[in-house]
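Written out below as structure tokens is the structure these notes cover.
Complex shown without one protein chain; remaining protein chains in place.
Each chain gets a letter, A and B, in the order it is written, and its residues are counted from 1.
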Amino acid sequence: MSETHAQTAAYVRDTMIPEQAPPGSEFGAIHWLRSNLFSGWLNTLLTVLSLGAVWWLIVHIGPWFGNAIWNANSLSECRAILDGREGACFGVIKDRWHQLLFGFYPGHLYWRPVLALVLMLAALAPVLFTGVPRQMLWFTALYPGVAYWLLWGGSVWFPIAALAGFAVGYAAYLLLARVSTLIGTIAAFLAPVLWWLFASQAVADALQSVIPLGIQPVRSDLFGGFMLSIIIGVTGIALSLPLGILLALGRKSDMLLVKTICVGFIEFIRGVPLITLLFTASLLLNYFLPPGTSFDIILRVIIMVTLFAAAYMAEVIRGGLAALPRGQYEAADALGLDYWKAQRLIIMPQALKVAIPGIVNTFIGLFKDTTLVVFIGLLDPIGLSNAIRADNAWNGIYWELFGFIGLMFFIFCFGMSRYSMYLERKLKTDHR
Amino acid sequence: MLVYDTRYRSLTIQVVFLFLFMAGAAWLIDNTLQNLARLGKDFSFNFLWSRAGYDINQRFVEYDSGMTHGRAMLVGLLNTLFVAALACVTATVIGVLAGVARLSTNWIVGRLMTVYVEGFRNVPLLLWILVIFAVMTEAMPQPSAFRGDEPAASMLLFDSVAITNRGTYIPEPLFARSLGDIYVGLFYISLDLVAVIAVFIASLLGNRVLLRHAERVQNETGVRPRTWWKSVLILFVPLLILLSALGFHLRYPELRGFNFQDGIFMRNSLMALWLALSLYTGAFIAENVRAGILAISRGQTEAAFALGMRPRRTMRLVILPQALRVIIPPLISQYLNITKNTSLALAVGYMDLRSTLGGITINQTGRELEGMMLMMLVYLVISLLISLAMNIYNRSVRLKER
Partner (left out) sequence: MSELTIDREIDPRHMHVTDEVAIGISGMNKWYGAFHVLRDIDMIVHRGERIVICGPSGSGKSTLIRCINRLEEHQTGQIVVDGTELTSDLKNIDKVRSEVGMVFQHFNLFPHLTILENCTLAPIWVRKTPKKEAEEIAMHFLHKVKIPEQALKFPGQLSGGQQQRVAIARALCMKPRIMLFDEPTSALDPEMIKEVLDTMIGLAEEGMTMLCVTHEMGFAQAVANRVVFMDQGQIVEQNAPEEFFNNPQSERTRLFLSQILGH
């Protein structure tokens, strides 16, 4: 081994080298431009083409926005003001924004849907943000009744009686669980169903005649616009969650019959377009129910949308369950928990937490799909734009309406997807 | 008790479940029969053989208003499959390009693609269909604008394609020495088309033989012979020979009278549906492609580089095979979505399965229950076929693990 090379012999550094700035050509704006936009001929060509495309767009669409008219009461008025120039007629937005948002809901009652929306955010907070105190979950459980009452009005006893069904179910479970858990579970399902079918309306009417307490009712066919989309979307997702959990568990089950039925249901729903299910809601659901029953159209749509969302939700939850290590199931078994306790206390909380980004994505998809109710005559924003265009004053206006509707959807969906990405990042670090 | 004995527990629960399920089904069916009886309807599919009485403006097989509802349903089904296939192809092309472009180091291109993807993904498909349809009917010139010495509008691609506010006219392929058509029971099949497809498949097989030979040479000597020009010859020359033998030429659309004549007319509803489906689904496919490529860890590229492999070869031999495994299953789901989303065609008047069977036929005959069930069955069969294809693909390329 040679001893004479300075850099190979024993060496100790006495002073550490301080940090230095990188050489100028490697750092700063020029370097960034060179490496990102102009590195190589292909990149340069692409940059030039892209800039050209952006310029073309600005030149063609800019004037349309620049000359926009906000204060006009009809399309012809707009055209008169513009006097031959290209310009947007946003007067239709200013004139009809409340219709696009609320449909034909009575104007003096707008505070009710707005309050319902604010309360919805409060009800969602404990689910979406882990920092919120857990007691808020009671409010989340009560919220459906509150929202129903605010939106549709009527007697306050009706939603209270409906919510009481859950209490009846819980009471039945407590009473009969002492006999056997299985009978208790079955009773917990059957009792509320019987209550809702036979007793709740009668009880509500009785209470109403004793203590009349209600607000002005609003008919379903006045609902429309974004309010309708949000109602259908949120209700669909919220109701589909328990059903989706059951379907996911059933699909994972070892019992052949249960598994087959669940798989069959999920594959059927995922194989047909939503529009056919909506048609079923409007035309066919009446066939399947006892003669004489007739449901509100929005309720029928919500039922079908719930079934639709449940199938997709089942797949998302299945992914969440798969992310759980097998050790969790084994630990639950070793502690002596039975199937349902293990699910409730250990498996589901973890699986749902992991599945929340997927659930939010399903919700975004469902929210966009609510526009399809225009095909069965409900007045979602697109249906409303048709109605607005039918008015003489606004006959023939297209872009401004589409632009507004598209922008509202974009803001909502983009916001939700950003939130879902934030959640995914947070969960990834949590779950290391 | 039977429920607590672990040997019989699952059996007991299943029996109870089956009982409840049958009871529920019986209740539903009973209600249905009662309601049908009340309305004086019966449950039969005979309407499929009765006269349709309405016209369909876009069709691939012979049809007129005197034919049966069943035939109308067939026309609708073919229309659905046609626009779905077109949209799948263009959506894939757009999606792959956009996904790869989003990963580009060029900042402007990356941002533009992000704008495209996020913009299209967050707005409902129905709105896009209506917007694009409005663009085509409102913003495109009338046929008469193409006329005269100083036309306000001109045709594209060397005067071969005309985009008007009623539709797009493209050249029609014609064969001077055509082989004729044969009748296959339901409709006619052009023998020229059969010949073209046969020759193309033969060329593909020939190309495969060429590549296999090249691989053999490489295994023996280590040097891979240059095959690209041979591939080009094999793929294109037989086709060109066939086309010229059959007397292939294009008949260009010409402005005669108030409208364009000759050429193939693709109406606005088809174009709007096709473009909207392609751009919308393309955005989702772009995200799938991007996620697939990002899913392959950087270590794979680094290991290949450390071994001395060049970037293009690394992409072809190491990254792409792994990325395709991640990209293709969601891609097939998107194809399924495209097929289901064609049912929005009614919004623009395109006569797909839903518009014929689920629209006019149901309205005319009042057979909502049977019609809906038949329509759901058809869509279900199509989706199950596509899912089957995906499962077969997944199983064949699954990475072997412990």
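Basically, contacts are C-beta pairs under 8 Å (C-beta built on N, C-alpha and C of every residue); 3 or more make two chains touch, one makes a residue touch a chain.
Note that this is a predicted model, so its numbers are computed, not measured.
Asks: Would you indicate which residue among B:G66, B:G257 or B:G308 is in contact with the undisplayed chain?
Replies: Looking across B:G66, B:G257 or B:G308, the contact with the absent chain belongs to B:G308.
Asks: Any idea which of B:A91, B:V318, B:I360 or B:M390 touches the chain not displayed?
Replies: Here the residue in touch with the unshown chain is B:V318.
Asks: Which residues does subunit A use to touch the chain missing from this display?
Replies: Residues touching the hidden chain, for subunit A, are 1-2, 5, 7-8, 10-13, 16-17, 19-23, 26-27.
Asks: Across the whole complex, list the residues on subunit B that are touched by the chain not included here.
Replies: Where subunit B meets the chain not shown: residues 218-223, 297, 299-300, 302-310, 313, 317-318, 321-322, 325, 399-402.
Keep in mind that, in the parts below, only the chains that are shown with their structure count from here on.
Asks: Based only on mean CA positions, could you tell me how far subunit A sits from subunit B in angstrom?
Replies: One centre to the other, that is 28 Å.
Asks: Please give the residue numbers of subunit A that touch subunit B in the complex, ascending.
Replies: Checking each residue of subunit A against subunit B gives 35-37, 39, 43, 46-47, 50-51, 53-54, 180, 182, 254-258, 261, 267-268, 270-276, 279-280, 283-284, 286-291, 364, 368-369, 371-372, 374-375, 382, 398-399, 402, 405-406, 409-410, 413-414, 417.
Asks: Could you pull out which subunit B residues touch subunit A in their complex?
Replies: 1, 3, 10, 13-14, 17-18, 21, 28, 31-32, 34-36, 38, 104-109, 112, 118-119, 121-127, 130-131, 134, 138, 340-341, 343-344, 346-347, 354, 358, 368-369, 372, 375-376, 379-380, 382-384, 387
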